[in-house]
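In what follows, a structure is listed as structure tokens, so that the remarks can point back to it.
A single protein chain has been omitted; all remaining protein chains appear in their positions.
Chain lettering (A, B and C) follows the sequence in which the chains are written, and residue indices restart at 1 in each chain.
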Amino acid sequence: MLVEFALYHAWLVPLLPALAFGVIVFLTRPWPKLSAIVAVGSMAVACFFATLAAYGVFTNHEFVEKPLVYATRWFSLGLPGMPEVQIDVGVQLDPTSAMMLFMVSFIATFIFLYSIGYMEGDPGFSVFFSYLSLFGASMLLLVISSNLLQMFVAWGLVGLCSYLLIGFYSHKISAREAAKKAFVTCRVADFGLLLGLLALQIVFGTLNLTELSEKIAHFEEYTTFGMLTLIAVLVFIGPIGKSGQFPLHVWLPDAMEGPTPVSALIHAATMVVAGVYLVGRTLFLFHEVPSAMQLVAVTGGFTALFAATIAITQREIKRILAYSTVSQLGYMMLALGVGSLTASMFHLWTHAFFKALMFLGAGSVLHALHHKADVWEMGGLYKKMPITTWTFVIGGLAIAGIPPFAGFWSKDEILVATLSEGHYVLFAVGAFTAFLTAFYMWRMIFLAFFGEEKPENHPHESPWTMTVPLVVLAVGALGAGWVGTPWHNVWAEWIFFGHPHHGPVNYGAMLLSIVLAAAGIYLAYMLYLKDAKKKRARRLAEWFGPVYRMLYNKYYIDELYLWFNHALVDGTARLMYLFDIYVVDGIVNGIGGFAKLSGDGLRVFQSGRLQNYALIFFLGVLAVAVLMAFTGPSAASLVLGGVK
Amino acid sequence: MEFPILLTILLAPVAAALILAFVPKEEHMLIKCVAAVGTFVSLALSLFAYFTYDKTVGGLQFVFGHNVTWIKDLGVTFFLAADGISLPMLLLTNLIGFSAVFASWNVNNRPREFFILLMLLITGVMGTFIAHDLFIFLLFYEVVVIPIYILVIIWGSSKRVTKEYAGMKLTIYLLIGSAFLLVGVIALFVKTTALAGTPDMSFTGLAQAAAQLSRFDQIWLFALMLFGFGSLVSMWPFHSWSPDGYAGAPTAVSMIHAGVLKKIGGYGLVKIAVYMLPVGASFWAPYMAVLGVCGVAYAALGALAQKDLKYIVGYSSVSHMGYVILAVACLDVIGLNGAVANMFAHGVMAALFFSMIGFIYEKTHTRWIPDLGGLARQTPRLAAGFMLAALASLGLPGLVSFIPEFTIFISSFHNYGGLAVIGIAGIIITALYVLRAGANTLFGPPRPEYDHLQDIRGPEMVPLVVLGTVLVVGGLLPSLLFDVINSSVVPLHAAISDALQIGGKF
Amino acid sequence: METSIYTVVAFYGLALTILGAATLVVFARNIVHSVLFLALTFIAMAGLFLTLDADFIAAVQVLVYAGAVCIMVVFGIMLIQRADMKATNLFNRQLFTGGGVVALVVALCAVFAGRTAWAEMVAAEAVPEGTVQFIGALLMSKYVIPFEVAALLLLVALIGAIVLARDEEVKADAGD
Partner (left out) sequence: MLAISLTHYVVLSALLFSIGLFGVLTKRNAVAVLICIELMLNAVNINLVAFSKYVTPTDFIGQIFSIFVITVAAAEVGVGLAIIIAIYRNRLSVNLDDFDWLKW
């Protein structure tokens, strides 16, 4: 009964946090505690409904083939009977969206809870929770959208929340600039996505997901140019920005300027995977276009490796995690690119748990160390912060891909999918990235939590509101992958594209990934913990000087963009402005000046002297007289205007 | 005879102005209250009209005075009527007019004259939107120009250009535009009268007679009207009055000017030029599209180079009007819908933007971005309003301007392909300059010299509340806006396409 | 029409006097001399009117112009010019342009004069003797209204002249 209600009222899930946003902004803002209760409470209720809805979906196999869709008209143009454009808003529930609905609301609930402790005493406490609630609402709306435009709206709103939350410490110039960068970068990507949506609307006349998937399946290309290819590429530009794929990943590391719960929720677990989710939702489109699939896979694989190499050299704890997020998102894209929705969504699911966990852990550390972010300045935290440390270690094991932690199963699934589709190069890239991931993650863990204690630090364990979410997420990081083991893959039975995929268990790949992960951890152990005194790491960095510097400076991509932005865009702008004031306005003022000049010219006759006027008057009389004398009176009367 | 609602809406501010003339000039509070009541009556009635408009029937409603002959020999009647295109504009005028009164709450330099002129200005603008007679339309348009000039040169402010220059430029530009328009209108009237036999100045009458005009006539008449309405709507390259004019004008005038006055151009383009001269419109459409796109890209880049807040919004409004031109150039149902809706959306957003900038200027005495910063800490409500307007300006989904822009994009992408892409790319630049302005004004380290500033409160909140509500509600429920517009755009488009088929094009 | 030799001589003599005196009016450098030559012009003009059988006009000319106007101008000059009377009546900067325009006027008049068939206009009758009674009767009957208007005009001019020429201070006291 209740399940039924939740299934058919799934729009309540985003609506509740949206209401919380309104309530906090207009009513409870002066009372921080109350605001927090409203936000967490509404999210918890939303999570409850989401769980029920997800339960309803995952107990009924009909929804796999035929998603539950209910929608209403948002607006339409043209004749009421046969509109030229009709956009619906509605809910589309299928296993993928139900999974996301549950995951987002679940993680959001705990991160909201965590924020109560983390944001304690901040002057913008209520505002923070209002933003968080708005974000929750938008993200949940995005997840259940049945229409691409509706999704785009939610997509824009999560971008807005991301902007507001990154720039939450708005008095810091770095935060302000990071927020702006995030928004503008995503805006560039949204431009592509918007074009893609427009093309879809124009070609297929609808943006409803279900209708589109049917129409595209029966779409035959008549042109050689390939409308579908174009559309697919355009649509993919959106996820490139939102999910931090190369080359639009630059905003994501900077986004760590926001409070840590924000990084955990938005920039690790939920919003950044929206791009992956979108590609997953529109996989019917990409599936028709092999070259677009290729693009997705290559972009994903490259991003995974690229970000991992940068992460090796970074020093700030959240920055390392950010590059790791970029890298993991690359994995998800890679999985989509090779056509495996199963593997991609699986990784998305497990990643949400362990990455949120690690960010919250990092937040706990920062909270304890008063926002000292450099891992080299930490060390030995495990003694004072046991819960944080051990949950963080679980996260580290999960992301490195050590069985039976969650990350192992999903990463293995991706690698196997890549291999089985015959992408050997991408497989190699993925495998190497797995090694790098294990290495840089454990580098960070060894440096921050183990090793020698630094006397100037006075860490302490965080309050229960912060540790409870850590423990819950650690359980998730441990067990979330068990639903998709190769031996009994429940996950693949529910979430797939086309038909469920059941390959044989690939022990070779599994073994390889375990070995690589272990090797990475061991290497990190050797370099940073066991022989830390020998300063091998420093010497290594010196040997590879230019490479190290290039990695440390993130391949100078930020500088390139900065140059592009300042020199080209601003330069053109200034040029245009000068053009405007000197040429366009010059012409306008020139016309005005011409009028003034001719006035000045005629002023000579307006001397103000009586006799001068008399002279001119007589000249006029003479002219009329001459006219009459030499042309006759009729012509003169014509000139004089009908004087008879 | 039913209640003459349009006439009442039109005359409420006039009545307020008349009462104001008898209020002692020292009674500042009373003066402002009278102005507020006058505009509120109009606002309430126009809301009522908007929501009682029968969308299923469409067409002209609330007809008044179609049989009140005014000038018999010219066929002029005092014909007031509203349809789905004029109602949003009327509502917009009143929303902004009402907010503008409160945005000028702190005007203490000769407030009585200020508010009388403001009331006349609002009346003139409303008149243009509900007139269904071309002569009356032009008459109300001329009523608008004079108060604007006086308001700018007395209550304006001099920055890069002096307020006298700004006021002069604004007025002369508008008058030149209207002079060309007048020539076009007279030529149209003379030609249609010759064709139809009896003089008729009503829109419908002119349109019916104009259908028989030759293709050549339609083309040059449309060119005149395009120039006239184009310079009014700040179509590139006839836009340069707009940034200077707004920068020089007092807040309320900037609000009304950017919010609604500019829209008279777009409205006239749709409801007069395109409606009466469809063949000419289809000839000029590609050129219009090019000018529209030029305007979008050019003005967006221009805004990027600005450091004065009002100049940014001034250029931004030129850029947004580029979208309107582009949409009108599409000449289809989606584009025309988008054009009208975008005018509404931009009006609300620009008015909110200008009112917030007005408050910033009033409090800090500067609009120069490098001198500002960190205001979000000292004046959070002001910052919220500013950001709301900024986000609407960059077309954030969920706010009122997104769906209109989206419909414009559909239609222009469909009709003009690559050209439209350049226009759509404008959203990136828009985001860049809007966010830059917002960030540098509101965020960053707070400045100690602004610590004493008071946040907006009381009457000053009205523009934020009224316009902000419209921004959000219009964004969440676009059908509120589009159903009304659509009910009149569909028949208008049907008339156009009929004419085009007879004209042998298409 | 035949004219007596005396009339011819009188005409040419008077015409030369008029033109000569008028030229001297314009070219004299002393304004008082100009006025004296003006008086001479007026008197010669009165003679010319006699040759035109307009004795009444001739009388009026002598009375009004040579008498009243000249005296009035002299008084005016006396009120204005206080210093040396030499070089009080010079040309301004547009001497040559003015001369050019005048030359054009003369030329044009010549053209018109040459073109017009004067002889056709001339009526056969002669002017009756004693014009005064005729003019008097006409002024009191047919032209009575213009006559009265002229009287009114003179009255207005009289008052106007007094008001204008009054002293500033007196005006300030009496007026505002």
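As a convention for this text, a contact is a pair of C-beta atoms (placed from the backbone, for glycine too) under 8 Å apart; a residue touches a chain by one contact, two chains touch by 3 or more.
In this text, all values refer to a predicted model and were calculated from it rather than measured experimentally.
**Student:** Touch partners of the unshown chain, restricted to the chains that are shown, please.
**Tutor:** Within the full complex, the chain left out of view touches A, C.
**Student:** Write the list of subunit C residues that the hidden chain touches.
**Tutor:** 1-3, 5, 7-8, 11, 15, 18-19, 22-23, 25-26, 31, 34-35, 38, 41-42, 45, 48-49, 51-54, 56-57, 60-61, 64-65, 68-69, 72-73, 75-77, 79-81, 88-95, 97-99, 101-102, 105-106, 109-110, 113, 118-119, 121-123, 125-128, 131, 134-135, 138-139, 143, 146, 150, 153-154, 156-158, 160-165, 167-168
**Student:** Using the document's contact rule, name the residues of subunit A that touch the chain not shown here.
**Tutor:** That gives, for subunit A, the contact residues 603, 606-611, 613-615, 618.
The definition used in the following text is that only the chains that are shown with their structure count from here on.
**Student:** By CA centroids, point me to the most central chain in this structure.
**Tutor:** B
**Student:** For subunit A and subunit B, what's the span in angstrom between their mean Cα positions?
**Tutor:** The computed centroid separation for subunit A versus subunit B comes out at 35 Å.
**Student:** Centre to centre, by mean C-alpha position, how many angstrom separate subunit B and subunit C?
**Tutor:** Averaging C-alpha atoms per chain gives centres 70 Å apart.
**Student:** Would you mind writing out the residues of subunit A in touch with subunit B in their complex?
**Tutor:** For subunit A paired with subunit B, touching residues are 73-80, 84-85, 149, 152-157, 160, 163, 167, 170-173, 175-177, 179-180, 183-184, 187-188, 190-191, 194-195, 198-199, 201-202, 569-570, 572-574, 576-577, 580, 584-585, 587-588, 592.
**Student:** Give the list of subunit C residues in touch with subunit A in this complex.
**Tutor:** Where subunit C meets subunit A, its residues are 92, 94, 97-98, 101, 104-105, 108, 111-112, 115.
**Student:** Hey, which residues of subunit A end up touching subunit C in the complex?
**Tutor:** Touching subunit C: residues 611-612, 615, 618-619, 622, 625-626, 629 of subunit A.
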